[in-house]
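Here the complex is missing a single protein chain, while all its other protein chains stay put.
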Amino acid sequence: MDFTLPKEHEMARQLFKEFAENEVKPLAQEIDEQHRFPRETVEKMAKYGFMGIPVPKEYGGQGCDTLTYAMCVEELSKVCGTTGVIVSAHTSLCIDPILTFGTEEQKQKYVVPLAKGEKLGAFGLTEPGAGTDAQGQQTKAVLDGDEWVLNGSKCFITNGKEADVYVIFAVTGKVEKRGRVMKEISAFIVEKGTPGFTFGTKENKMGICASSTYELIFTDCRIPKENLLGAQGKGFNIAMHTLDGGRIGIASQALGLAEGALETTINYVKERKQFGRSIGQFQNTQFQLADMATKVEAAKLLVYKAAKKKDEYKTNPKVSYSFEAAQAKLYAAEVAMEVTTKAVQLHGGYGYIKEYGVERMMRDAKITEIYEGTSEVQRMVISAQLLK
Amino acid sequence: MQNLEEYKGVFVFAQQLDNEVSGIAYELLGKAKDLAAPLGAQVTAVLIGSGVEDQCDKLAEYGADRVILVDDPELKEYRTEPYAHALSSVINEFKPEIVLVGATAIGRDLGPTVSARVATGLTADCTVLEIGDFPLVAIPGKEAEQKHNQLLMTRPAFGGNTIATIACPNNRPQMATVRPGVMQKIDPIKGAKAEVVKYNPGFTPNNRYVSIKEVVKAVNDVADIMDAKILVSGGRGVGSAENFKILEDLAAVLGGTVSCSRAVVDSGWKPKELQVGQTGKTVRPNVYFAIGISGAIQHVAGMEESDIIVAINKDEDAPIFDVADYGVVGDLNKIVPQLTEAIKAQIAAK
Partner (left out) sequence: MKIVVCIKQVPDTKGGVKFNPDGTLDRGAMLAIMNPDDKAGLEAALKLKDQYGAEVTVLTMGLPKATDVLREAIAMGADKGILVTDRVLGGADTWATSTTLAGALRNLDYDLIITGRQAIDGDTAQVGPQIAEHLGLPVISYAQEISVDEKAGTILVKRQYDDRYHMVEAKLPCLVTALSELGTPRYMTPGGIFDACKAEITTWGRADLKDVEDCNLGLAGSPTKIAKASDKVRKGAGEKVVPESPEDAVKYIVGKLTEKHVI
């Protein structure tokens, strides 16, 4: 087992770090305070290929692996959790299912502009009455001639109003499974601007404030028949598969937030003086930092392992990375919350004000324990595998 | 192989712009006189241009014993090729031991081209020039190999973080470009005359001659504090946006630029572009005045590499004094305006 990163990953990290420092960090506080989606950053990321990192070159992507993509989300999130999740939702939740389950035509039509960053992607599964429990879905799709007609709504959708292409889940009928009548769920590709597709309220959030989180409303929204993604009735599998990948993105975001808070804190405790010495010279500070750094490193290993596992799946579809992704997300999210909270505490009063950014990281970290499956759901996924 | 003994005299490239000799040429003549003394050598200014003969007397007043004048219509504006041809022809013809060139945007182009053409070494951006031995200390048993009367050229490198002393023992001439503002010109000797030697090697344009399509003399636009040689920086202690006037006055007499600390930007007294420090810009001027700046570590991180730091603060324990070369405890409102007047007076007297 080799823990040394290959040359290309080292260089990619350097690239993401420089980009994050120069282009993302200067905006982080401002967009958080103004709850403003950083469109200019998305354009720059598109220019440099960040919007299609794990996508093959023939589909407009960079032809890199999942680890490179995870490192990108990580480095962006070190300085701005919002920017990290924009890339994560776009890549993992929108491009990945189309690339995995889409037809060649769908890939050419949607993946190419998405991977080039000409279009932004989003994913709509959650509904007011249905979180990870896909059976609670209320949105319906009915085939009418050559078109599917969608009715219903989706909530808490990341990249909500800013996206151009949406992967949407809806109930397309009923099936009997082991004697129970279950909803049949299918996946669809919906373009912004389709008549009947509108936006509801923008959510006012605790963290990742600059991310555009919206309700999506479908009222007799007619989409072409060929926009069915995968086979009819395969929506649940597609959703679960997609979330496995999404969790690697969120785990990377959580990891980045924790690392960013740790780095900021290390710099701070070297400078800040109390009782005539830097607070880094106090044993309490040292021990706290030691724990924080150790947990961050453990989280990093889990995240990178899950990313590598997803790449194995690419060549061998029998490989599952669900377990690794759940562990990575569970642990990285909890570490992010713990480390950012400690970072605020070690900054004292300066941690509670906005100047050093650690309070923002703490607010941003909380969502990583919630979205794309709460920590409790991750524990269910992990334990289900253990007790299989 | 060169016969090193043939090479005599200290030559200075007398840079002129718009047919007016630049200050750097006088500084170089001042240094050339120092270097010529222990060598028992003559100081020669090489004046290159078109219609510049009237400048010869000034060069004499500043210490040139002789002026070699290369005057040709091709030499109207500075261009690498005709100038490099002029200076290297002078070197080949007159065989100087030492050639000094100003480290200006002209000299740093001409110097390397000429040194390559006459096949000798060139040391860039020197701040100290002396005559001495190479090696500095003779290698035991090889005392005879130590060379005397060598030009020892000291220069900073690595953004000023290291210094090196360099010699050019086996090639002639020994060439250096010299940083402007470092060497001292002599008090001009009124009425001094130099021997003027006119020399024209002939100029035949070839592929290396470029054509100048346009000359635009710069108007100073918005000051970039990262380029400033002198920064007059104010902090919260300045008290108000209006009171920055006294800092601006000081900056004006010194040809410097005003910058500030973060507190000043936060108070809305100055724009963010002028902020020095961790969340602002990192600056390395020759002189940094920290006025009414307490010296928080975040500020210091952005200016501690300045060559000279002068701090004025009424708080004797302000951390800025930990990094200042010259710290003055006192009231900036009284000191700064008087300082401006004193400097103005001193410059006027020169």
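Order of writing sets the chain letters: A and B. Residues in each chain are counted from 1.
In the analysis below, contacts are C-beta pairs under 8 Å (C-beta built on N, C-alpha and C of every residue); 3 or more make two chains touch, one makes a residue touch a chain.
Just so we're clear, the structure is a prediction, and the values are computed from it rather than from any experiment.
Q: Where the complex has a chain not shown, which of B:Leu39, B:Ile230 or B:Ala252 is the residue touching it?
A: Considering the complete complex, B:Ile230 is the one touching the chain left out.
Q: Quick one: say which of B:Gln16, B:Gln55, B:Thr123 or B:Gln275 touches the chain that got left out.
A: The single option touching the absent chain is B:Thr123.
Q: Consider the whole complex, including the chain that is not shown, and state which of B:Gly111, B:Gly235, B:Gly277 or B:Gly292 touches that chain.
A: B:Gly111
Q: May I ask which residue of B:Ala37, B:Ile163 or B:Ile189 touches the chain that does not appear here?
A: In the complete complex, the chain left out is touched by residue B:Ile163.
Q: Determine and list the subunit A residues touching the chain excluded from the picture.
A: Interface residues of subunit A facing the absent chain: 6-8, 11-12, 15, 18-19, 48-50, 53, 57, 61-64, 68, 72.
Q: Could you pull out which residues of subunit B are in touch with the chain that's been left out?
A: Touch with the absent chain occurs at residues 17, 77-81, 84, 104-106, 108-109, 111-113, 115-117, 119-125, 134-136, 152, 156-171, 181-182, 184, 207-218, 230, 254, 282, 286-287, 301, 305, 308-310, 312, 316, 321-331, 334-335, 338-339, 342-343, 346-347.
In this text, only the chains that are shown with their structure count from here on.
Q: Based only on mean CA positions, could you tell me how far subunit A sits from subunit B in angstrom?
A: 55
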